[in-house]
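Structure, as structure tokens:
All protein chains but one are shown in place.
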Amino acid sequence: MYDMSVTKIVEIPVVTTEVPIGPQHPALHEPVMLKVYADGEEVVRVDVNTGYNHRGIEKLCEKNTFYRDIFIVSRVCGICNAVHANCYVRALEQILDVTPNRRAKFLRVLSMELERIHSHMLINAVMAEIVGFETLFMQIMLDREKVMKAKEILTGNRVSADFMIVGGVRRDIDDVKKEKIKEILLKLKPRVEYYVKVFEEDETILKRLIDVGKINYRDATSHSFVGPPARASGVRIDSRASDKYDAYDEIPFNVVTRNEGDSWARMMVRWSEVMESIEMGLYILSNLPLDGNPVPDERRLPRKFPPGEAFTRVEAQRGELTYYVMSDGKSQNPYRVKIRTPSFNNIVNSAFMYVGYSLADVPVILTSLDPCISCMERVTVIDLEKGTRERIPFKQLSSGGKR
Amino acid sequence: MSQKPQTKKVDYRLVKYSPWLVHFNTGACNGCDIEVLAALTPLYDPERFGVKLSPSIRHGDILVVTGAVTKKAADRLKRLYDQMPCPKFVLAVGACAIDGGVFSKSYSVVGGVDRVVPVSAYIPGCPPRPEAILDGVVKLLEAIKKGEVESYGCD
Partner (left out) sequence: MDATEKLRLVEGFALEKGVLKPNRKLFIVKPEDVRKIFESLVEKTGYEGFYLSTITGTDLKDENKVSLDYYIVLLPEEETIVIRTYLPRENPVVESIIDIVPGALAGECETYDLLGVLFRGNPFLKRGFFTPTELAEKNVYPLRKDSGV
């Protein structure tokens, strides 16, 4: 049945990623995300099935009004909710030809950058746990709580911010809140510098991450990788720098790239982006424009949408996120909403990355692509030689299957 | 699941003092999942209640379910519930787990955990804060101690 010498099959089930809208895999028996065929400990082939949660969001968007869809769309992914809402709202603004004022743009960027910080810290904490560094996981999660507090001060909620609306944002901040957020960012900065140092110097992390899952420039572009996995291979793509939406044309920042292309480079790109985001946050708070109320009057928002279409891109935490919105001008609902999340490209097209590495490297590579954290499920290991089938926790796979 | 639980004086000592949680995501946006994950970190200190994440379903006491139940995930959920040893309780976390949330009218969503397995407690929110999740767990434990909650499917 297997043409190569395969002695083990590992099924890594995942019920969720942030890919949710389009692709999903109510496959054959179980939603299996990665099916890894191994000869002993070496991976010979990987099938990536999309075991995602298909909630039929694109169809759902066609049944609700344009404005209600803002709330549906930000629940595509809880970790990326600000960028989803932002991309969709900007597509609507393109169709309606509305521009928010500068203060609203700055506040939008602040909420998106805070989200970037918390998401990158989360995936780095998960990576630390995968390589066995539990203490570091707990430490990073503790510092991440500061960022959640800052998000709550800015938008009113820790996770689902619901901060974006056509024409601006939904609430303004005053000086007291500004000072509090600034304080939090200043306290966070030395902690992040310490974590960067740990990732650069700790033996365990270096041994487990360097040269694992290496991809070069050509692999990254031909397989449509986006975000930190592409930037870690030298591909200088960043929607913030190219499209310059919202206030990114006024706020100075650097696009971080590296050349190593391995899992370590991918995590380091994320830490560098956290440092950049902290600097951007501080710049925004010190230079917040005073050109008027960033909150539009919701009663005055246009009810009738003219026919038109727009394609907006946003730099989400995981990469380039694109929205295509089409309005036929005949109803209050959109005709088509297409969401292409970055994990869709990164995870589905990644099957070639695992071949040749050992089984224990598979969780490391998967985590370095930043799938959603609920992938910490139980994994089924089918040993063809011994004829056994056992379930072990995902983390255990990374320690070579030993307790 | 429409009858009121009878107040049976069953001894749930093992669960009362150290409930082990098993987390299952049936198609969530991950908002609730990161709050469940955050509830297990030092800032909220779940271990003072004896709450821990269980390594496997066979050792779990409380099944924490997030997400609007998609049709494929519904089978897995039922199977997971059947594999849990008695006494077992189910916690539905988040608006989607309660009745489908914003996705209730979609073609691939069943809509609510209680359409698949009996639920012992609901924690509303989108997503609920980690404090709310821990509060829900503690309230469930109190109710178990008083015998107000029954473990279904056990006898």
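Structural remarks
Labels for the chains are A and B, by order of writing; each one numbers its residues from 1.
Just so it is clear, a residue touches a chain if its C-beta (ideal position, glycine included) is under 8 Å from a C-beta of that chain, and two chains touch if they have at least 3 such contacts.
Just so you know, these numbers come straight off a predicted model, no measurement behind them.
Touch with the chain that is not drawn comes from one residue among A:129, A:145 or A:320, which is A:320. Across A:237, A:256 or A:365, the single residue that touches the chain missing here is A:237.
Hidden from this view is one chain, which touches chain A at 22-27, 49-50, 54, 56, 58-59, 94-95, 217-218, 220-226, 235-238, 241-243, 308-313, 320, 322, 324, 326, 335-336, 338, 340, 344-345, 348-349, 352. Along chain B, the points of touch with the absent chain fall at residues 70-72, 107-108.
The definition used in the following text is that only the chains that are shown with their structure count from here on.
Note for the complex: chain B touches chain A at residues 23-35, 37-38, 41-43, 55-57, 67-68, 70-73, 76, 101-103, 105-109, 126-127, 129.
Remark: chain A residues 15-16, 18, 20, 24-27, 30-31, 53-57, 59-60, 63, 71-72, 75-79, 81, 122, 138, 141-142, 145, 148, 158-160, 372-374, 378, 391, 393 touch chain B in the complex.
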